[in-house]
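Apart from one protein chain that is not included, each protein chain of the complex appears where it belongs.
Here is chain A:
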Amino acid sequence: MEGTTKKAEMVKLISAEGFEFVIDKQAAMVSQTIRNMLTSPGGFSETQQGQVTFPEISTHILEKICQYFYWSLQFASGKETEFHIEPEITLDLMMAANYLHLGRAQSIAQDYKLRAREQCGFFGKASK
């Protein structure tokens, strides 16, 4: 177990394959979804342990997301560099980004229900 000060600064993001990314909490807060998970009152396990599991985001996408968080902070502080996105991952990254920014998993879930999808959706599990 780590000390409380350490916990407050870093958070752990876990990919579908179980790969763990330990990043600055401030960086992770770029995502409204993660911000809500980490700060919502009511003692969710995410808030207490400072870790969030994404069962539907694969490791290479989550890695890119983490890179984006840091890039985004740098960009906000005036360092305008280019964030390169490889065309091969752009669709998966887009969906993950959409989920992480929209705030709540339900919005995606509703999106899927509307179209009466049978197959398990990208973030189907997260909404349950």
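Here, a residue touches a chain if its C-beta (ideal position, glycine included) is under 8 Å from a C-beta of that chain, and two chains touch if they have at least 3 such contacts; residues count from 1.
We take it that contacts and distances are computed from a predicted model.
A.B. asks: With one chain of the assembly withheld, which option in "RBR-type E3 ubiquitin transferase", "Small ribosomal subunit protein uS2m", "RNI-like protein" or "Mitochondrial inner membrane protease subunit 2" matches that chain's UniProt protein name?
C.D. replies: Answer from the UniProt record of the missing subunit chain: "RNI-like protein".
A.B. asks: Looking at the whole complex, which of A:D24, A:E63 or A:D92 touches the chain that is not displayed?
C.D. replies: Residue touching the chain left out of view: A:D92.
A.B. asks: Considering the entire assembly, which residues of chain A contact the chain that has been omitted?
C.D. replies: So the residues of chain A touching the unseen chain are 29-30, 32, 35, 65, 68, 72, 76, 80, 82-83, 85-88, 90-95, 97-98, 101, 108, 111-112, 115, 119, 121-122.
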